[in-house]
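This is the structure I want to talk about, given as C-alpha cells.
Excluded from the complex is one protein chain; the other protein chains are retained at their positions.
Coming up: subunit A.
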Amino acid sequence: MNALNSLLDGFGTALTPLNLLWAAVGVLLGTAIGVLPGIGPAMAVALLLPVTYGLDPTGAFIMFAGIYYGAMFGGSTTSILLNTPGESAAVVAAMEGNPMAKSGRGAQALAAAAVGHFAGGMVGTLLLVALAPTVADLAVDIGAPDYFAIMVLAFIAVTSVLGSSRIRGLASLLIGLTIGLIGLDQMTGQQRLTFGSLHLADGVDVVIVAVGLFAIGEALWVAAHLRRRPPEPIPVGRPWLGRADLRRTWKSWARGPFIGFPFGAIPAGGAEIPTFLSYVTEKRLSKHKDEWGKGAIEGVAGPESAASASAAGTLVSMLTLGLPTTAVAAVMLAAFQQYGIQPGPLLFEREPDLVWGLIASLFVGMVLLLALNLPLAPLWAKLLRIPRPYLYAGIMFFAAVGAYAVGGEIIDLVLLLVIGLIGFGMRRYGLPVLPAVIGVILGPAAEQQLRRALQISDGSVTGLVNTPFSVTVYAVVVLLLAWPLIRKALPRRTTTTAGAPETPEASESSESRTPTDRGV
C-alpha cells in the first residue's frame, strides 16, 4: 500500500519533461552502446560518470538505469546479427538467435528479444517494487558489523562465484583494495601509500579507476588483438512476430523473469547464469525439440526475458543493501558515492524522491525501449558497421574527457593510463576486472565499518558477529568458500572445473533432479 503511494509519487518525478528526456537519452544511448561491439554497459556507465559533476542525482540515475536496460537489449542485437557476443549475458542470445538470423528469421529473433526484454523488465521491476521496501525495512537497523559482513560477502562472492579461477579473482580484488588504500586514512588522517605526493593524498578518484580499468584497459587490449576484418552483420528488416511465433513464445517470456530476478539479486554473476538456466528450461519444455540449435525462437525469448529481470534483481540488492552484484551496479554505486549518497536501507527513508523516481523511470524506460527499438532495429544494425579505429579512438577520447573532468589535472590522465595498462595486463592474464573495481569502491567503506564495529566492542572480535544478521551473512560466506569442497564430497558429481556454459547446467540439474544422467 505504502509502496504503491510512493511509486505514484515516483511517477510524478519520472514524468517531468526533463527526467523523461534523461530516460530517453539513457535508453537510446544504452541501446547504441549495447549494439556497438566492444562497449559493455559497465564501460558505458563508467564513461558517463563525469556527468555526475553537472547533473542532479535523480536525472543522472534515471539515465544510468536507462543505459543499463538499453545496453542489455542492444547486446542481444549484436549477438543475433553478428554471433560474436562480447558480454557474457548475451552469449545465450546468439545460440538460437544467430541461426534464426541466418535462415532469414532475424526480424522475428529481434522481436522475440525486444518483447522478452520488455516482459522481463516489467515483471522484474514489479518484483522490485514489491520487495525492495520490505528488504529495506528488515535491514533498517543494521549497524557497522552488519555492513562489514555484507561487504565481506560482496568480496568473497565476486572472487569465488565469478570467473574460472579463485586465485586470479582474489589477486584482482587485492589490487583493487590496494588502490583503495592510497590516500589519507579516513579516521586518523594518516598518509598511506602516498609516497609524499600531495596529489595521491587525495586518493585515486574512483572515476579514474573505473574508466581506466573498463575503458582504457579494454581499448588497449582490443588494439593489441584487433581483428583485421570485422565480422559482417546479417542484414535485417523491421522486427515483427507472427501468430504462430507468439503462441510459442509467450510462455517463455512469462517464465524468464522468475529465473532471472532471484539470480540478479544475489551476488552470482548477474545475467550469465539465469540466461543459461532459462535456455535449458525452455529447451526441456519445448515442443519443437528438433529446432534447437537451428534457431528455436523460445531460446531467444526466455533468456532475454530472464536477462532483463536479473537487472531489476540487481537493483534490489544495490538500493536496499548497497551490495553491488554486477559490474554495472558497482559503477552505479561509485556514482552514488560521487554524490555523497550511501545506498542502503536508509536510502528509502532519506532519498524517497530519488529512489522512487528511479524505480518509476524504469517502467517509463521499458515502454520507451519497446516503442523505439522495434522501428529502429535496422538503424541499430547499421551501427555494427562502424569502422573499428573510430570506435576505439572514441573510447580513448571519452575516457580522457572523463578523467580530466575529475579535477582538471594532467596527472589524472597519466594515472588513467597507468590503471589502463593494469587493466590490459589483467585481460591478458585472465584476472577478472570486476573484483578490482569492487575492491576500490567498497574497500575504504569496509575498513571504516570494520573499525567502527571494533571500536564499539572495544577491540573484541566478537563485536563483528554479535547480530543475527551478520552471523547469517557470514554463514553464507562460509558456504561460498566451502562450496568446491562440498561439491567434491557429494557423490557422483563432476569434479572437473567446467567452463562457464557447463557450470549452470550442472547446478541446475542438481536442483531439479538426481544427477544420475550426468558424467563428464
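Descriptive notes on the structure:
Note that a contact is a pair of C-beta atoms (placed from the backbone, for glycine too) under 8 Å apart; a residue touches a chain by one contact, two chains touch by 3 or more; residues count from 1.
What we mean here is this: contacts and distances are computed from a predicted model.
Not shown: a single chain whose UniProt protein name, out of "SWIM zinc finger family protein", "Tripartite tricarboxylate transporter TctB family protein", "Sodium:pantothenate symporter" or "Glycosyl transferase family 2", is "Tripartite tricarboxylate transporter TctB family protein". The chain omitted from view is touched by exactly one of A:A3, A:L20 or A:L55, namely A:L55. The missing chain, though absent from the display, is touched by one residue of A:A3, A:L20 or A:L193; that residue is A:L193. Residues of subunit A that touch the chain left out of the display are 37-38, 50-51, 53-55, 78, 82, 84-86, 164-168, 170-171, 174-175, 177-178, 181, 185, 187-190, 192-193, 216, 218-228, 230-231, 387-390, 392-394, 396-398, 400-401, 404-405, 408, 410, 413-414, 417, 421, 424-425, 427-431, 447, 450-451, 454-455, 458-459, 484-485, 488-489, 496-497.
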